[in-house]
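My questions all concern the structure below.
Note that one protein chain of the assembly has been removed; the remaining protein chains are unaltered in position.
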Amino acid sequence: MQPRRSQCLPSPQRGAATPANLFIFLVVLVLAWLLWSGIYKPVVLGLGVFSCLLTLFLARRMVFFAQSSELLSMIRRLPGYWLLLVKDIIVSSWNVTKIVLAPKLVIQPTMVDTDGAKLGEMGQTILGNSITLSPGTVTLDIDDGRLLVHCLLKKDAMALKQDDIVDRIKALES
Amino acid sequence: MIFAGVSCAILVTMVLAIARAIKGPTVYDRLLAVNMFGTKTALLLAVIAFLFGRADFLDLALAYALINLVGVLAVLEFFQNRIDANGDASGD
Amino acid sequence: MTIVFAIFLLTMLVITAVAIVQSSNLFVSVMLTSIFSLLMSTNFFVLDAADVALTEAAVGAGITTVIFLSALALTATQEKPNRSGRGIALIVVGLTASLIIYATFDKPRLGDPDAPVHQHVAPYYLDNTMEQMGFPNVVTAVLSSYRGYDTLGEVFVVFAACIGVLFILDARTGTGPKYVTRKMTGLRHHLIPQVVGRILVPFIVLFGLYVQFHGEYGPGGGFQAGAIIATAFILYSLLEGEQAALRAVPRSAQLGLVICGALMFGMVGVLCMIMGGEFLDYSVLMENPVTARQIGIIVIEAGVGMAVCGAMLSIFHAFAARSAEDTDEAV
Partner (left out) sequence: MIEWLLIVVDIVSWILLIIGSICVLIGGIGVLRMPDFYSRIHAASLTDTMATLALFSGMILQAGFSLAAAKLFAIMLFLLLTGPTATYALANSALLSGHKPKAAVLEKKVE
């Protein structure tokens, strides 16, 4: 299997930031500041407001909002997805643990192509990172919606062919 | 005391990672070890903050969690540029 | 406990240092250097110097690796074999090392309460910081008020370093067509780093600002914040390429940051003199000396942050522009 050069992604559009998106992101920033800071004196709070606004300005300048609507549409279903992912991680961690600790290393390295073309950019990213997060499978390359995955066991590769995880992320997107 | 045990486990893993980083054999193995060392440092700092009861010093672990990625991405860009410059994209 | 940790970490540090020297592949050395930095930072943290540890983290985790790699892109990755003059070098190193080890015999033990540092000015700082400044972090008080002159000097050192690098690498101002090369597209065709990095950048900026403005209460301050915010911009230029980064923060803005930061620090000092106090004696700025000191410290820390951030960015872009130019000639 050869590594291939993918095409350049279409450059993200500026101006994709709607007022609603800006506002929600500002709320996230303010929350992050309040939780990190823990000091609620007027001076520090004022500086916090300044910091959040400055960050918002810079984020807008640096095309942060290219994928924001995609992300926002799935943010409600994300926690449920995380729970399923954690379950997956625990199962596959146990498998890898058994392999590492076995007196004789039994591995069947396998490469597999997974089709994520029906997902958007955000969905493909989540797919790739979820695959990497579960031990035993690693995303090596994404090219035009096709993910090249390296698996430690043939079993995992077979499971990836079933498209379960792609469907799950598709459900997250819709 | 549990935190002392956890930090010992992480320290031992750091030693194992350094062993891999020095042994190699390829450049990528060393990179892998360095990357693993970085995430282990973030873990260790969080655990030590608890062990010494300085939970307000978690900022340091947060800094590593946020910044560690930059070095690895720079490596990817470095390799990509070198391949572009040598003209043989993707091996053959 | 601390001693055990410190000895363990220092042992790993020595092993890594030997490995760095041993390796003839410079790329491997750069990677091992980042392990060295991580160990150093953990060690500072264990020794309860969180401010220093944060500085090491902010500079060592991102910026050093990036700048080393840009430097490697300008040169070769393999070290030139050089065996001449090895004996002299060995003698010099041996002599220096034994001198330094000899000198450490005179030093007080770690944490010794009778050590000169704990006898002279340290108790004064510890006793008076809360009362005179109104905040708990003594390190920030020493850096920006009690020893403000030294910090001003450091800012000008950063300033000078930035100017020096720009002169050596001969970065021309402006972004003419010469700089537009196919090389500087960044990681445009890597979807995962693109998306994740784009999410990460604003949070790094926010964290940097948080570190900047909480220097009085926790580990942090201008130096660390400047480095962290610069890292965010460097991440952005890795992702989107040199051109886009220069569009977001033009070179004039970077140099402006350096100059304004250094000037801001100096101007506060001059303002103090105009108001009838000593240079950098903030207490005369307002009615209430404690508030006046706090305001003064916030302003000069902001100056430090701006100067460091601008300097790091200009140095990074000087390297990046240079490598783009070189391939232009090569292709």
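In this document, chain identifiers A, B and C correspond to the written order of the chains, with residue numbering beginning at 1 in each.
Here is the rule we use: contacts are C-beta pairs under 8 Å (C-beta built on N, C-alpha and C of every residue); 3 or more make two chains touch, one makes a residue touch a chain.
All of these numbers come straight from a predicted model, not from anything done at the bench.
Student: Which candidate, C:Pro193, C:Gly241 or C:Gly261, sits in contact with the chain we can't see?
Tutor: Considering all chains, including the one not shown, the answer is C:Pro193.
Student: List the residues of chain B that touch the chain left out of this view.
Tutor: So the residues of chain B touching the unseen chain are 2-3, 5-6, 9-10, 12-17, 19-20, 26, 28-29, 31-33, 35-36, 38-40, 42-43, 46-47, 50, 55-56, 58-59, 61-62, 65-66, 68-69, 72-73, 75-76, 78-80, 82-83, 90-92.
Student: Applying the definition given at the start, please give the residues of chain A touching the unseen chain.
Tutor: Its contact residues with the unshown chain are 1, 3, 32, 35-36, 38, 86, 89-90, 93, 96-97, 99-101, 105, 107-115, 128-130, 132-141, 148, 150, 152, 154, 157-158, 161.
Student: Touching the absent chain: which residues on chain C qualify?
Tutor: 190, 192-193, 196-197, 199-200, 203
The rule is simple: only the chains that are shown with their structure count from here on.
Student: Could you put a whole-Å number on the gap between the CA centroids of chain B and chain C?
Tutor: Once rounded, the distance between the two centres reads 20 Å.
Student: Can you pull out the residues of chain A that are in contact with at least two other chains?
Tutor: Residues 5, 36.
Student: Hunt down the residues of chain C that sit against at least two other chains at once, touch-wise.
Tutor: Touching at least two other chains: 190, 196, 203, 207.
Student: Could you pull out which chain C residues touch chain B in their complex?
Tutor: These residues of chain C touch chain B: 1, 5, 8, 12, 15-16, 19, 25, 27-28, 31-32, 34-35, 38, 41-42, 45-46, 48, 50, 53-54, 57-58, 61-62, 65-66, 69, 72-73, 182-183, 186-187, 190, 193, 196-197, 200, 203-204, 207, 211, 218-220, 228, 231, 234-235, 238-239, 323, 327, 330.
Student: Considering the complex alone, what residue numbers of chain A touch chain C?
Tutor: Listed in rising order, the residues of chain A that touch chain C are 5-9, 11, 25, 29, 32-33, 36-37, 39, 43-44, 47-48, 51-52, 54-56, 58-59, 61-64, 66-67, 71, 121-122, 124-125, 128-129, 139, 142.
Student: Please output the residues of chain C touching chain A within their complex, sorted ascending.
Tutor: 185, 188-192, 194-196, 198-199, 201-203, 205-207, 209-210, 212-214, 217, 236, 240, 248, 294, 298
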